[in-house]
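One structure follows; several queries about it will come next.
Complex shown without one protein chain; remaining protein chains in place.
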Amino acid sequence: MANDKEIRVDEIKKHNSDQDCWLVVNDNVWNLTEFAPQHPGGAAIIYKYAGRDASEAYNSIHAPSLLSTNLRREDNKGKFNTADAAASDPEWLKPPPTETRAIEVGAKPPLQTLINSYDFEGVASRTVTAKTWAFYSSAATDLITRDANKSMFDRIWFRPRLMRDVKHASTKTKILGCEVDLPFFVSPAAMAKLVHPDGEKALAAGCATKGVAQCISSNASFPVGEITSTQPNHPFFFQLYVNKDRAASEKLLAEVEAAGVKAIMVTVDAPVPGKREADERVKADAAALQRVPNSGATARNDNKGGGLGRTMGGYIDPTLSWKDVKWLRRSTKLPIVLKGVQSASDVKLAMDYGLDGVVLSNHGGRNLDTSPPSILTLLELNRLCPEVFSRMEIFVDSGIRRGTDILKCLCLGAKAVGMGRPFLYAVNYGAEGVEHFIEIMRDELETSMRLVGINSLEEAHPGLVNTLDLDRFVPSTMGDDDMKSVREKSKL
Amino acid sequence: MANDKEIRVDEIKKHNSDQDCWLVVNDNVWNLTEFAPQHPGGAAIIYKYAGRDASEAYNSIHAPSLLSTNLRREDNKGKFNTADAAASDPEWLKPPPTETRAIEVGAKPPLQTLINSYDFEGVASRTVTAKTWAFYSSAATDLITRDANKSMFDRIWFRPRLMRDVKHASTKTKILGCEVDLPFFVSPAAMAKLVHPDGEKALAAGCATKGVAQCISSNASFPVGEITSTQPNHPFFFQLYVNKDRAASEKLLAEVEAAGVKAIMVTVDAPVPGKREADERVKADAAALQRVPNSGATARNDNKGGGLGRTMGGYIDPTLSWKDVKWLRRSTKLPIVLKGVQSASDVKLAMDYGLDGVVLSNHGGRNLDTSPPSILTLLELNRLCPEVFSRMEIFVDSGIRRGTDILKCLCLGAKAVGMGRPFLYAVNYGAEGVEHFIEIMRDELETSMRLVGINSLEEAHPGLVNTLDLDRFVPSTMGDDDMKSVREKSKL
Amino acid sequence: MANDKEIRVDEIKKHNSDQDCWLVVNDNVWNLTEFAPQHPGGAAIIYKYAGRDASEAYNSIHAPSLLSTNLRREDNKGKFNTADAAASDPEWLKPPPTETRAIEVGAKPPLQTLINSYDFEGVASRTVTAKTWAFYSSAATDLITRDANKSMFDRIWFRPRLMRDVKHASTKTKILGCEVDLPFFVSPAAMAKLVHPDGEKALAAGCATKGVAQCISSNASFPVGEITSTQPNHPFFFQLYVNKDRAASEKLLAEVEAAGVKAIMVTVDAPVPGKREADERVKADAAALQRVPNSGATARNDNKGGGLGRTMGGYIDPTLSWKDVKWLRRSTKLPIVLKGVQSASDVKLAMDYGLDGVVLSNHGGRNLDTSPPSILTLLELNRLCPEVFSRMEIFVDSGIRRGTDILKCLCLGAKAVGMGRPFLYAVNYGAEGVEHFIEIMRDELETSMRLVGINSLEEAHPGLVNTLDLDRFVPSTMGDDDMKSVREKSKL
Partner (left out) sequence: MANDKEIRVDEIKKHNSDQDCWLVVNDNVWNLTEFAPQHPGGAAIIYKYAGRDASEAYNSIHAPSLLSTNLRREDNKGKFNTADAAASDPEWLKPPPTETRAIEVGAKPPLQTLINSYDFEGVASRTVTAKTWAFYSSAATDLITRDANKSMFDRIWFRPRLMRDVKHASTKTKILGCEVDLPFFVSPAAMAKLVHPDGEKALAAGCATKGVAQCISSNASFPVGEITSTQPNHPFFFQLYVNKDRAASEKLLAEVEAAGVKAIMVTVDAPVPGKREADERVKADAAALQRVPNSGATARNDNKGGGLGRTMGGYIDPTLSWKDVKWLRRSTKLPIVLKGVQSASDVKLAMDYGLDGVVLSNHGGRNLDTSPPSILTLLELNRLCPEVFSRMEIFVDSGIRRGTDILKCLCLGAKAVGMGRPFLYAVNYGAEGVEHFIEIMRDELETSMRLVGINSLEEAHPGLVNTLDLDRFVPSTMGDDDMKSVREKSKL
């Protein structure tokens, strides 16, 4: 189906602007003029290679097959002839200089010396590129929610019961119909290839070995089918950003269902992107995207900075609302979970709409600063609508870093928890890193279970935790009155 | 009307003491002997130029027309003859050395790299003079209120509702009868010329472009009419310090009404100046005002230091009280708002006195340290007298730095908020800086609205915020019992 | 009455041990063998000069008259003949080397540049000797109470009332029958001569000029009569440590009554000395007391360190109890106030015993660490026994540093407050420093009064402060059950 017409370098060189933009990718020549503005990673990076060979940059992020499955056939302009003399012109071959701090694998300490999730984070901060670090580690404005996500866990005390036979401690459970060995899953995060060439595939390999479910991002570096096919019998979920072009979303849902995915997690907390200032600033100072030499891309450097997260989210539909639940149900037979729910009020709505579960999440604190730490929302459910725990599967993510954090969520009714950034920092060491990280978390979780005196996750219950330090901050009403009714009441 | 009598340098030089003090300002010779002690900026700076040409220093702060509109005709002694040989005597021309750290425009980073209000503050701290920085950034004694003004906002969690169609988010509202594009206004702050030569005019230009209301200070660098005339159709308010000389205040109110101002904000929290130690200390160490070489001004360096804020407030009437509301109403037809109210008790009084609104404010923490953060006072109104929200317009200032701060105030019933220092730090880049700053705040506010799930400001309501962490500090009684009744009760 | 017998250096030199210890002080020769162990400043410093001329060291701390009024006539061995050749032997004259960091008056910044109490503290920390600094600034063990004394004031918000005519603000009040200009007094602190040669006299001079009452310490550097006689019409109080030798206390009470003192403050929170580790450590490292060359004093360097405060308190009677109130009443006609009361329970007892007042104090955090901050005890009185405010005068000390602190205490029912360390740091500049410090505090207090909207101290009342942040820590019962009744109740 590929276009075999041979195209010479001299021809390619002419299409070097954002109005007329051709790129060579792995021996094929593509006209990306129309696609570029829709590129999840932003148009700038495409314009940077206008009229050049972008194979190396492309391969460092994307799977080979991604272009041919996503672009129109007519955009394939033909084959690139590597025998063409001009093709070896170093001037032409060499892309404009990009950020120099490369991933230095050699600089990483031996994997065995990493003994907790913070160790992985520390290594990542020193070994991935500055832009990648800014993109993953950043969060909304003043980082209040990001930090409270974790620190609120530390304000919950256990109430351990001793003198129980704790020889055995089983961490097995069932998530959305799938048997798993551990009550945590990989939360979806974009483009794992930024960290490791095998990206989501390496995550899948590590998770499959250890029996950990993986949720694949809409912005994954590989097509979903490519990832799932590497681990045929493994439980995968798919995270969906609903596209402004609903047909595109429908097509995608059909594809992932065919790819063997077991459930859909629809992200609902990002109708517009958050303001992640660290991400925005890297562009302003030094990011590669800024140094676009030959196109209108400079004009696209907007007043807000150079946020990768913001650029990437351009296709997300801000009109998504509860009335779309019907459409979602029509578009897939898989269980549907809403990811990013932040109030008891919305969890009840989700229950009333018959959804299969919710992920209490604030997107790792990346979207709205001072949105509530997830553990606070979990406590809100316990207080205001405990019935949801028997009607839906309640998951928690944002801020989970320790086995104790996991156990606390489970004691308070969560079915399982998600971890996003920690898995990205683990895949820095490939599949082996993912396995080592999972073993660390398993060990922490088992130790915590034994030291509070339980043998299985079913035995976790609220009486094992003392949440009084947080209970003070848990609302006692749903807060659903609108301003009109509030003002009326206040007049009485 | 000007006095055309020509006056020679030799004559001017003789009037070089504070008992007999003439200055040249832009070709006119003025006798400022009587005016100097009433100078809002202090007498010292005038005495410094006694018998000299003060044009340069004057123009850096004030508008050309200010002298002729504020001084008596008889104080104009005549014209200064620049052809006079002695007029070019460098010894005479050159004023005594003043502070050397000048406003270095070149040192400012490009405006586009500033992405939040703290960036503007940081730039200002490095590029305005030390005295200007001390004057604007300082606050009362131990800075407890100044810091809590902001940090208390960070202790309020949102309760976002997801799955709402948030394609549209309108920030329009109506303040004191004026349609505006954004629910925040420029809080009055003295002498913007210290930061930028166009001062309040640059603020007006930026605000007019963006539809933001501006409140002009009694101590503005330009006469009100000069500012308002630059933006004829724009909503301006005027901040009034009531003068010990009430007739002066009446004249001023008539002028500002004629100048097209739409409302009066009467400052009530500064009957005496606060103790702003950073402002006081600059004099003690290095401020220009200290180096007065030739007059009694040295004797005016008092035991408290060199506070510009304190010196400037000398004319404010500490006897202002509720019985003056009648006088205020008589003196202007414009809506009257009390600025600086800090208790539910006083807000109720304001309502009972039929005032049009209040600004809950502690003067940015500049007057009484440990006065309550404004958000605490807003919560107090919600608890103790919610009826005021439907009877008056409630505004909030002090500590607003983020779009989330604004939205929280609006959820709790505020009509709009004021920002003072942030606008001064923005005008450091002139009108363009003001526009960029407003765009940043608009973007933060719109993002916050969308991420909590609302489309317009009317939809903001208390159920969208979790204020439990602050509710503990909100009084449950008005606290109006005096000591006698307290002691009597305690005897029971 | 002096002994005129002439004594030669050769004779004096023989009495150079702690078993036989003569010293020359200002031309008199004293046998201090019996007195040394009772010396409030410790025996070591006396033994250091055994057989030598101690005039210089003596005069740096004590008044000339102190020896003759405190020692037995028979201990005066005679006159010292300065014409004696051996008297000018530098070897004999020169005392063993003492600490080298002297009071460098030249190093002090100009008094006018000090604008708050912390400035005085900072200067003192740099200009008094290390031992003096350790003695005054130190507090018990982990400094928790010392620091909370101040920080708890910062957790009280004012509830200002605006639009009151605040032209006038009177700080006058009446303390224990004495009219004073300000509602604060000098809390007793030992040996002000360590800071300034005029010590308590300089304090008295400054206080008299400004109308501030002064409480003189049992361990003052001058006899009480010498201090009071310098300011005949000024209100002085006397702080009493009850002596193990009750007759000594009776004699002292008679003397101070004769000296014109107006009230007695009996310290009750120091039956044993607190553990002030900074004070203890200075000896261990470098203090002068350590370097006693010629006596058994070395053996007195005990295992606890070298605390001046501890050494000084050796004569205090730990058996003092409520039954001694009768004895106190018998021993003086003056009003009696208990200083150091720390519970509502004891304040009620004091009321029942008919005492005239109490000072809520924890000795500046110097005795028992985690004893309650005084403001907490004041709140406890408001909650548990408000009737005491109309039956006794309630004073507060420990941690007062700002005018706002004073006003908060007065709003909560205190009659006046005491300040100890701040006055010592002020007398570092002599009487002039004391006056400047008082003016600073007066200005802060008046400003606070005006900004909360009151004209006189009588108008202060609880409704002007929001103490909710501390109310959580105020007990709701007296806590007077003993363990037996507690255990019995718990069995029910």
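The first chain written gets the first letter, and so on, giving A, B and C; residue counts start at 1 in each chain.
Here, contacts are C-beta pairs under 8 Å (C-beta built on N, C-alpha and C of every residue); 3 or more make two chains touch, one makes a residue touch a chain.
This structure is a prediction, so every number in the text was calculated from the model and none was measured.
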Chains in view that touch the one left out, judged over the entire complex: A, C
Candidate in contact with the missing chain, chosen from C:D142, C:E179, C:D352 or C:E439: C:D142
Touch with the omitted chain, as defined above, among C:A36, C:L176 or C:L338: C:L338
Touching the absent chain when the full complex is considered, from A:T311, A:T377, A:S398 or A:S448: A:S448
Contact footprint on chain A, counting only the chain that is left out: 112-113, 115-116, 154, 156-167, 382, 386-387, 389-390, 402, 404, 436, 439, 443-444, 447-448, 450-452, 458-464, 466, 468-469, 472
Contact footprint on chain C, counting only the chain that is left out: 141-142, 144, 268-269, 271-275, 277, 280-281, 284-285, 301, 303-305, 318-322, 324, 338, 340-343, 345-346, 349, 367-373, 376, 472-475, 477-483, 486-487, 489-491
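Criterion: only the chains that are shown with their structure count from here on.
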Proportion of interface numbers common to chain A and chain B (over half same, under half different): different
Mean-CA-position distance for chain B and chain A (Å): 46
Distance from chain C to chain A - Cα centre to Cα centre, in angstrom: 65
Set of chain A residues in contact with two or more other chains: none
